[in-house]
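Beneath this line is the structure, given in structure tokens, with notes to follow.
Here the complex is missing a single protein chain, while all its other protein chains stay put.
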Amino acid sequence: MTPYHFKSALAGLWKEKWINLLSTLSIAVGLFITTVGLLVVYNVNSIAQKLPDKFSITVYLKDGISQADTQRLQNTIRSNEYVRKISYISKEDALRDLKDSLKDSAYVLEGIDNNPLPASFSIKLRKDYVDPAKVKRFAGQIKAMRGVDDIQYGEQFLSSIQSIMSGARLAGLLFLGALLVGVLFVCYSTVKILFYRKADEVETLKLLGATGWFIRMPFLLEGSLMGFFGGLAAFLAGYGVFDVFLAGFSSSVPAIGYFLVPSALLLSLPAAGLFIGFSGALIALGRIRS
Amino acid sequence: MTPYHFKSALAGLWKEKWINLLSTLSIAVGLFITTVGLLVVYNVNSIAQKLPDKFSITVYLKDGISQADTQRLQNTIRSNEYVRKISYISKEDALRDLKDSLKDSAYVLEGIDNNPLPASFSIKLRKDYVDPAKVKRFAGQIKAMRGVDDIQYGEQFLSSIQSIMSGARLAGLLFLGALLVGVLFVCYSTVKILFYRKADEVETLKLLGATGWFIRMPFLLEGSLMGFFGGLAAFLAGYGVFDVFLAGFSSSVPAIGYFLVPSALLLSLPAAGLFIGFSGALIALGRIRS
Amino acid sequence: MIHFEGVSKVYEGQTALANATFSVERGEMLFITGPSGAGKSTLLKLIYHAVAPEEGSITINGQRTDSMRARHIPALRRNIGVVFQDFRLLSGRTIYENVALAMRIRDAAEAQVKAQVMETLKMVGLRHKADAYPDALSGGEQQRVVIARAIVADPIIVLADEPTGNLDPVTAAGIMRIFKDINSRGTTIVIATHNKDLYANTGRRVLRLDSGAIAGEDRG
Partner (left out) sequence: MIHFEGVSKVYEGQTALANATFSVERGEMLFITGPSGAGKSTLLKLIYHAVAPEEGSITINGQRTDSMRARHIPALRRNIGVVFQDFRLLSGRTIYENVALAMRIRDAAEAQVKAQVMETLKMVGLRHKADAYPDALSGGEQQRVVIARAIVADPIIVLADEPTGNLDPVTAAGIMRIFKDINSRGTTIVIATHNKDLYANTGRRVLRLDSGAIAGEDRG
């Protein structure tokens, strides 16, 4: 790449600035839409990822179990690879919780003097193990342990988590896949259509004895620069919309405050644009045969 | 429009078929992405619309209220424009519900012989009235009625419905707005870039004495045809993906089965494409000054 | 038919025509000559209003055209057939379609288009190339297509800018015979050329341009 090629590319961009600007903006729009799509999928996914946090298993202990046995049982369960957190709920805690949940109707419990509720462990699992088959196996193991009376977990909740997560993941991947393929195609065809009218110029350069790379170089530079500036524009638009605009709205609509924007994604847009512009130009020019 | 213009447009499309095909596919991709975006927003919205169904107000009645008074109260409330449905829960129903909700712990209630729970109405509101301010005012009215002991509703649930719905609506509108503007822009600029290289041809036609409409006509036809076929391709792609592909997946991932695809949306794609192609060509050619 | 009165045309500081005054009578055949860059093409462009003058008045067929409204220009141009120096053939259309264009613009009936296009192509010796595209023609063949397009619709004025630059003397003489022929039927013709052979011994008026100025007039 000589200074000539660089000057030539800049001159080319400038000579037909309006149509080049249009192409650049097309690339920008494509990248911006992809970014929005990525963010939507990313956020849906991160919400789905949080669902397993809400899942817990309750292990009811036999009445009259000794403190030492309770402690031993808790240690055994805690050491299991499935377990992220285990907490002990005494008979008194259980009664208090029940009263709390009955709220205004709590007076129905007033006549009771001996506490009929069992002590229990509440177990939270590691994310990866929140899976119907695994949980069933794990629950079986615990139920067989000495001192355990019964075990309870939301089987329905579990399978709906599963279904929502895999549904969201599949829909997200399909959507993203279609979006990426679509946007790449549109960017590529923008560059291709743009360079189509240069066929005559390419022909003349060939007849003058220019080699393939001499001919390609300014076009590759033009494509790369357009892609880069398109990416930059998408970055600025993304920054403007997400960091400024959404921050403004989130005070009135709190849900928006939870929207996550990984800045690495935005920052990589100019590079992505450059890559698309460069490869678009390369493909658009095709093989240059003399 | 004379047969000449039509033949001329077809010849123009055919002479440079590859680049025209590329433009047509760009329009198809743009329309397809818009369709996917519309469907996502439509579905998120229809889920959000269902949330108010789950909202209810509980009206606790004074102990010892007569059957006639209860009936009168029910009629008064039912006639209110806010109310979609009202159901009566007797003292016995309330106790049974409590027992059901306690499940395994229900034995705590066994010692009780006189039912301390009040009778109540459960009210579902019309969708449009599920709004914090309106509900508060309505609740105030009811509380003032004779025979009403207390009133309870999920103020928190209500404001989170509100927040989710307005959040989803805002995000959806922003996303859709950006998508529509973006896709229209890309379609327009595709046609504009495509016709840019025809500037010379337009100039020659002008010098030969052709009027603006004579010059525009074949281009408008070309643009319309490309847009139409782009829309048709988007329709076929949409039909393929949503009606066939998703139906196949929904057996393994039930959540997908709930995805709604209004067929009017898909069917309008060819017309939308035609409109975009036509207006794109019209704008791209601009004013033709002699 | 054509009257220039003190007409000047300046391109970004470059004077292409300066204070030109001359007339062409109805049915006349006028030659314009002069060195490269003298302003011959500019003078013709002023007649068919491809460029507008900075100064002076231009009257074509009794109508002032120098400050004409844009919407009247197409009608003016349909009265004029032009052999462009740079050809201006549409590369995406066949020879037949290129020539037919001049008639379609004038809303001619399809049968008439076909008859007249084929006859004119025969006159310039290119009937066998009707279905070819311009790229597949030699330089001289392309030039003859441009000539056919200029005359096919029987305009009242024909402007020819270096119409024989790519033609051999024999073919050029054939083209000149065609021009003489349509001229004798009443068409006003203005030919800009370097080729002395075209006007030598014709007795026609020859306008000499030099650096944008009318440097003299004589008879060929």
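A, B and C label the chains in the order they appear, each numbered from 1.
Basically, a contact is a pair of C-beta atoms (placed from the backbone, for glycine too) under 8 Å apart; a residue touches a chain by one contact, two chains touch by 3 or more.
What you see is a predicted model, and the numbers here were worked out from it, not measured in a lab.
S.K.: Among the chains you can see, which ones touch the chain that has been omitted?
M.R.: Result for the missing chain's touching partners among shown chains: A, C.
S.K.: Which listed residue, C:65, C:85 or C:116, touches the chain dropped from view?
M.R.: Answer from the full complex: C:85 touches the omitted chain.
S.K.: So which of A:16, A:69, A:93 or A:131 would be touching the chain we can't see?
M.R.: A:16
S.K.: For the chain left out of this view, which of C:35, C:186 or C:216 touches it?
M.R.: Here the residue in touch with the unshown chain is C:35.
S.K.: Taking the entire complex into account, which one of C:79, C:94 or C:166 touches the absent chain?
M.R.: Going through C:79, C:94 or C:166 one by one, C:166 is the residue touching the chain not shown.
S.K.: Can you list, in ascending order, the subunit C residues touching the missing chain?
M.R.: Those residues of subunit C that touch the unshown chain are 11-12, 33-37, 40-41, 85-86, 136, 138-141, 144, 161-162, 165-172, 194, 196.
S.K.: In the full complex, which bits of subunit A touch the chain not displayed? Write them out.
M.R.: So the residues of subunit A touching the unseen chain are 3-4, 8, 11-12, 15-16, 201, 204-211, 214, 289-290.
The definition used in the following text is that only the chains that are shown with their structure count from here on.
S.K.: Which one chain sits nearest the middle, judging by mean Cα positions?
M.R.: B
S.K.: Farthest from subunit B by Cα centre, which chain is it? Let me know.
M.R.: Ranked by distance of C-alpha centres from subunit B, the top chain is C.
S.K.: Which pairing of chains accounts for the highest number of C-beta contacts?
M.R.: Top of the contact-pair ranking: A-B.
S.K.: Counting in whole Å, what is the centre-to-centre distance of subunit A and subunit B, each centre being its mean C-alpha position?
M.R.: Comparing mean C-alpha positions, subunit B is 23 Å from subunit A.
S.K.: Between subunit B and subunit C, tell me the centre distance in angstrom, where each centre is the average of that chain's C-alpha atoms.
M.R.: Their C-alpha centroids are separated by 63 Å.
S.K.: Centroid from C-alpha atoms only, then distance subunit A to subunit C, rounded to Å. What do you get?
M.R.: 68
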